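Heads up: the structure comes next, in structure tokens.
Not every chain is included here, but those present sit where they belong.
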């Protein structure tokens, strides 16, 4: 997943496809809805953005627009989608334009936008433009500010973008189900002035939680807290692409949260500042130094740092159950218990689950589950996974790597592979005399 | 609930009653305890506050005081209460002076206060004055700083209010039960200087969580996280009054949290600043722009904004399960499942619950539950409810509406009804050619 080849191929393919479809779209009345069925990270929309760096949606992309007079027109289609969470596990979600999350909308402060929303779900929906200042009737709250958009219908929202910032879009109709099924997307409004807080790399994602019971495909949206799938842009480790950064770059990462709990997003190797929220830009006088940004639900945080230290830097939610796969929870604790005698009995009690004597000495031994021929339920990821340059990484869920390298070209996001540590800069084994073993 | 008539009637009635009882109270030794059995939003205590705008407790009111020399005397009675959560559901809680939460205490920086606390609960209690700087012996921690107040006893607390701010009161005795049963209230200390951060409208509420199992009346206080009732001032949508605001007003909303989790309170249509906590006022240099204020447990946040955009603006917790009624959780997920064959079998397995084939195409269809003659258990609200000007609002729990209008008089909080959107400012249905349908 973090391999060089897969990532580069994805970028090339997606860029080509996007351009073709976008020009087709010029000929259709509502704009042909650009679809993003594959979970690759697309190249930024630099061409439409007048050559500015643009925004990189992790394992997604931005939605091209077309001009209609002085209005930028976008076309979103709410619909059921299939999303590969990571190789080996696919969820049947609801999203926009073939994907969950939907494509990112990018525009500029002062733009007038018109967004067509076509409902191809089995039930009514709306879209709320979270954080954007607009007339009450464009706010997208079903029943309160507009009628619901019925299946088959298309609605138009139009408003002027009064300020730059980091926003989201999501339904304000049957919210527990529709957000719980993956309906969400980012809405980036770039400042009119290119000199306002410029960065070299601008990444982002929105967080979701799903309970996809082992062996099933559809999230159980009645679950309130005990989710087994903690996702960034509806992907989980090792399915989340790395954030590739050139040494010395100014980096912004924009993170939204539409789960049911705070996520403290921890970056190794750096301290950073939170420079913006979905309410606007944070004044320098108000910024705190942090290594974990606690992202509240229904909020966005932009973190910024200068990438002055090369390496492979872990980047993850710091809640330990959120960097695990679905098979880790609710398993009986066996630390210190001799298990051989118990196995047969337990297998009889739980005939629908595989059972192996595990965790007698911690859970790291479970890495070898596959090697022992013990398969998890169909479509379900193991508790810990991911192969690194020094062996298993033992993670899952909300985890990826920020890869800082000196030999990356501006605008290149190709995975550079694993970091080659300079001699003498890696933790080392010592003998009883404290010398390198 | 958000209807014009019910709200206006409530205000009139309550104001009259308050004045009558307050003058009776002058004649009693401890002050006749003013009681607030009805869930109306009372008019501010402007007369006792020397004509200042005063504080508006959502679905509650402030406790009148009497002067005894240079001391302001208040009288709180801890007692069991019945609280209507919303029409159709009443909980048997513990509170103060006939209500949960108890009435708001309002005073001024520099005031000397004496607060009588009479215990009419079946067990001992105390009151802790959360955030207020006072002598250790007035801090109200049962066992540590004072003896418990036994049933039938009255205690007095007295101290000088050293600083202005937004505080709370609640027991510090058998806390899990007593706070879990609804014992809490707000304590507003106004600044001595009326020019210090003045506002035109000053609202507030404190958040509680209850597990009132379907078909029952008393919260289960042993529940730690999986609550089904997420309340503002022990009310849930559609039982929470709207916040009525005059266009152009400077608005403050003070929010306290005595639940078991953070609540990100999201306001549509505006960005705002957090200007104060229960620790004091936040310096402008330290304020962040926000659209969702993440209120920690055991904390208060004041948000402020200038109401320059008319409309009906949703105002709610952004955790999707917190804007739902009790019937939404733990229901089996049926999205994509053809249910007719399964209904009979499930009904046999769950004889104590009504069962209807629901959620096959999402949960919005459940709005029609009543129309199909399927009643929820007695005293239990449905998952989603509330009727707006464009149809069902599909919410519950921690949700209400901020109503900003140009034609509201200063000091008038009467519900103005639904917003009439100017022509061309509502999302609109389009045909296949992108034209208004």
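A and B are the chain letters, set down in written order, and residue numbers restart from 1 in every chain.
The rule is short, and it goes like this: contacts are C-beta pairs under 8 Å (C-beta built on N, C-alpha and C of every residue); 3 or more make two chains touch, one makes a residue touch a chain.
Worth saying up front: this structure is predicted, and the values here are computed from it rather than measured.
A.B. asks: Assuming the complex is a homo-oligomer with 2 chains given explicitly, what is its full copy count?
C.D. replies: Whole-complex copy count for this file comes out at 3.
By our rule, only the chains that are shown with their structure count from here on.
A.B. asks: Between subunit A and subunit B, tell me the centre distance in angstrom, where each centre is the average of that chain's C-alpha atoms.
C.D. replies: So the centre of subunit A lies 34 Å away from the centre of subunit B.
A.B. asks: Would you pull the subunit A residues touching subunit B in the complex into a rising list?
C.D. replies: 29-30, 92, 116, 121-124, 126, 128, 130-131, 133-149, 153-157, 172-181, 218-222, 224-225, 258, 260-262, 277-283, 285-286, 296-299
A.B. asks: So in the complex, which bits of subunit B are touching subunit A?
C.D. replies: 225-226, 261-262, 264, 266, 268-272, 285-292, 294, 309-314, 317-321, 323-324, 328-333, 335-336, 359-365, 383-384, 386-395, 401, 419, 421-422, 425-434, 436
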